[in-house]
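Encoded as structure tokens, here's the structure I'll be asking about.
What you see is the complex with one protein chain gone and the rest in place.
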Amino acid sequence: MVLLDKGPLPNPGGSTGHASNFIFPVDHNKEMALLGVQSADQYRELDRSVDAGGIEVARTPERMDELQRRMTSATAWGVEAHLLTPAEVHELVPFVNPDVILGGFYCPSVSVVDSLDTGTLFRNEAIETAGLQVFPNTEVLDIETTDEPATGLQRVTAVVTDKGRIEAEHVVIACGVWSNRIANMAGATIPLVPAVHQMADVGPIDVLAQTNNEIAYPIVRDMDTFCYERQSSGSMEVGSYAHRPILHHPDSIPSNDEAALSPTEMPFTPDDFDPQMEQAIELMDMLGDAEIKYAINGLLSLTPDAMPCLGETVEVRNLWSAAAVWVKEGPGMAQVVAEWMTFGSPRVIDAHGADIARFYPEERSDEHIWARAAEHFNKTYGIVHPAEQWETRRELTVSPYFSRQQDLGAFFFQARTWERPQWYASNADLAERYGVTEREVEWDNRWWSPITVGEHLNLREHCGMVDLSAFQLFELTGPGAVEFADHLSVNKIGPVGRATYTPWLTPDGGFHSDLTMHRLADDTVMVVTGVFDGGRDLHWIRKHMPRDGSVTVTDRSREISTLGLWGPNAPALLATLTDHDLTQEGSPYGSIVDVMLDCGGTDVAAKLFRISYVGDTGWEIYVDWDDGPALWDALMANGRDPFGLRPTGAGVYSTSGRIEKGYRLQGAELESEYDPLEAGLARPRVKAADFIGKEAYLRAREQGEPEVLMCTLTVEDATDSRGRTRWLQGGNEPILTLDGATIHDSHGRVSRVTTAGYGPSVGKQILMAYLPRALAEPGTDLRVMYMNETFPVKVVGTGGPFDPDDTRLKS
Amino acid sequence: MRILVCVKRVPAPGSKINITADGTAVDTTNLGFTVSPHEECAVEAAVQLIEGHGGDATVLTLGAVEAGEQLRYAVSVGIQRAVLLPTAGEEWDPQRTARAITSAIRQMESADGPFDAILFGNESADSGGFQVGIRVAHALGRPMVNGAKGLSIDDGIARVQREADAGRETYELPLPAVIGVKEGINLPRYPTMRGRLASKKVEVASIDPADATSGPMAGAVTGPTTIALRPPPERTSETVILGTGPDAAVAVVDVLDEIGVL
Partner (left out) sequence: MAPVANRTVLAVVEHDRGTVAPTTFEALTVARTVSDRVDALTIGATADAIAGDLAAYGVASVHQVHDDVLTDYGPEAWGEVVAHAVRALAPDVVMASGTDRGNEVLAQAAARLDLPFAANCTELRTGGGDGGGDGDGVEVTRIRWGGSLLEDATLPGGITIVTIAPHAVEAGPAATPGAAEPVPFTVRLDRSLGRSVVRGRVEREAGVTLATAPVVVGGGRGVGSAEAFAPLEELAAELGGVVGCSRAVTNNGWRNHADQVGQTGTRIAPEVYFACGISGAIQHWVGAMASKHIIAVNTDRQANIVTRAGYAVIGDLHEVVPAITAEIRRRRRD
């Protein structure tokens, strides 16, 4: 094992060398929050950490609401936190001007760590225990790869340095802001961009110097100005995420020799910082008269979606990325990658949000990386809604129905690169028909429309048509295709004409994926998966497919489009296009039948897959991309009268229709930390054939009843202390006992809301959460926290509250 | 007391300085800019004189409009006024620079009275000419000492100390005088945040340097003119590693013996 660094050690000149090194352990995102806490603990164990405490102060009412939300997340992750009045903030940090703030969110376990020294300790441990050889001042000039014909990928073979060539089976790129540049040498991409974060060190300041301490006062995050103030001995570091986004290409970062300070401490551009100075002085008057001893445009890594880049690169096998990792989550992220390489998947946490395979090719271009990094940089301390949409780089991928959807006033959500209608303005009459109104609190109403409830109820009453073109379709063909498909899947691949709904497991028996496998021919299986997981699933296929050439994988996602048609009138409507028997006999649940659809005189070949993710009978209809518009037009023409067909948005498909039935979603309910027994997706028997994760799965089954069960709950009263009806957003809100305690299982997994939404057909807000078996009994009364208030909830059971006997599906 | 301090905007490179493709200038991509270290001390000296004696200080530079950043730096640490002699950004040789500054000083002095002291840095960090301040002093007919590591002004006399091989020399220059300041004379302060914000509000006066350096005033010959910049040849000697840790002491002392310094 060899460590190469272009720079000297222990400080090679990267971002760690100038980082402010503090960890706020509260984040709304589970991966970031838990890895932050886990990393903070690793620093503590090494005695390279001081619990300084930290306070996020609010200057606006909106921020005070956000602090309530952060209290909720703190509760979920088990982090001690308190809301403070301005006077209490002033008491803890006497140099804060209480007159400019409305309150604070205080977290005593906010820590300041020595990240460079921690790196040295880890390195030394690896030298001692694993014989690591360390080569600083060694520049990587090239990464050599070889063709791997069976997968169409490259495989890494060697690293060429200015001091020689090293053959390597595995190569990990942990090169911080330079990572994409290094990955590019191998033909791979690590989508991140070096971005400036301005920081000024001002001092000396007596009140700080008198503490005789590196850090004695809590760190203050001035959230509404996107700034922080962090004591550093006798001076104060003032950092900003408020200035204009300043991005650099990794090739333009100066070398250690060329840089005045270090490569990632770029020259300070004071004009960008001036507004922050004024705001900092407002909050802490003493800062105004302190000298600016040191100020930099420090570089850090930003990705297109603000999440790290971990795992194997999708282009080059055995080339790994451990990049876009900040000090606050460094040790935890390192553990994720190490476990991934060792065990085949991370163990410490489900890391799908950080998985580098999540990016589609369009998301790996500099244009995309730069635009998105620029867009989210100022949201670093922003108040970001869980459903918040991007403004830049829209319409990267659109379905064949896009122009029709635009004409119907579709409100698009972007799912990675794909535009999907969330609801249609043309359905505004449905909201009126069903008497749906706007929500009382703007936050609950944001990125939501009453129309989506109207679309839902219309589907249940008549029928709806959902654009599912964003489905990712990967065709496995060849003599080994079926065997390989079985190797990936827990459930047995069915005969030709059948689809199998199945998990894919990690080697540890947790969920990697949840999808359908369509047996289209003797030697062909089509993998159909969701748009958020397409990249990860395609990588998983390539990673595991046989090397003997017996299987070929082809991405058909942009050759085949899918329309979903569901509702009581769906069979009758579809019957207007075909003579095929559409009853449960002629088109049984789970079957795929080939039909010719008469679309306004044009014959369109279609595959009808009888399935439902919304709880009403109907089909996923697969047609050639170019035939899609004809099908859309035919359904629209025949459907309105008398079948009541409406184009229906993803708000129904992904949330309200789904959770009324208690259907699980990969990445929400289904994560690698949970197994099929816990998720309620285990079948009575296990197939004979081997599959990835089988051993672990069998072990879990042998242990008997699982400790936790995925449950559906209903909110019994959502009235808050101010008399307003609140609407949960499904952002990891903790489920509490009636005493208000959080609920954990023996693995430390917390019961939290994985999906929340309104169930229009049951008239209640519905939540999904894993609960210990004792609490999973239907009718159990519990509470949920939302915006730092608790509300009564009742367990429905492991299934959904709507049509529990599936009578509508079978009709 | 009225003080003028003259500064030059220079890039702040690392240990390796890149040169532009045409070979005649420093590639300043990704470099910050500053004033020469000696000039930081000259600015500090000016501020200290004003703090001690009252009065006001002016900072002057000849350079592109971007050099306003350096003027504001000086204002942010306590200089009151700023004057820019705007150029198109090209390098001016020392004679032309000195003529332009001299002319600007004459203009300023005829309007507002003489400067008691004019401070320069000992030499600029980039071109290292060692002469602009001296040329200006001569043109103005004022006494000038370069290399000042100590400066005080009393009773119309500027007392200047400087280091020489034999010890510390003292000069007593009758005012008005010109002094070239050397790093080490003081520890320059950094701008405060308030100072920085205040500096943004100061209006930078502009005096066109062209009149002083063109036409009949231009003089016959000036220089030097840069043909090319290049890095110095690397010293290529192989390093002899004498050992690792304290055990190497024996080998080190052997070398000292060989060299003959034991």
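Per-chain residue numbering starts at 1, and chain names A and B are given in the order in which the chains are listed.
To be clear about the criterion, a residue touches a chain if its C-beta (ideal position, glycine included) is under 8 Å from a C-beta of that chain, and two chains touch if they have at least 3 such contacts.
All values derive from a computational prediction rather than experimental measurement.
Considering the whole complex, the residue from B:A104, B:I118 or B:M144 that touches the absent chain is B:M144. Considering the whole complex, the residue from B:G52, B:G89 or B:G128 that touches the absent chain is B:G128. Here the missing chain is touched by one residue of B:S15, B:T29 or B:S152, and it is B:S15.
On the side of chain A, touch with the chain left out of the figure occurs at residues 8-9, 136-137. Residue positions on chain B in contact with the hidden chain: 13-17, 19, 26, 37-38, 93-95, 98, 123, 125-131, 134-135, 137-139, 143-147, 162-174, 182-184, 219, 221-232, 235, 237, 239-253, 255-257, 259-262, in rising order.
FYI, only the chains that are shown with their structure count from here on.
Chain centres here are Cα averages; for chain A and chain B they lie 55 Å apart. In the complex of the two chains, the chain B residues touching chain A come out as 12-18, 29-33, 69, 189-194, 196-197, 200.
On the side of chain A, the complex with chain B involves touching residues 202, 252-261, 266-268, 270, 274, 277-278, 280-281, 287-293.
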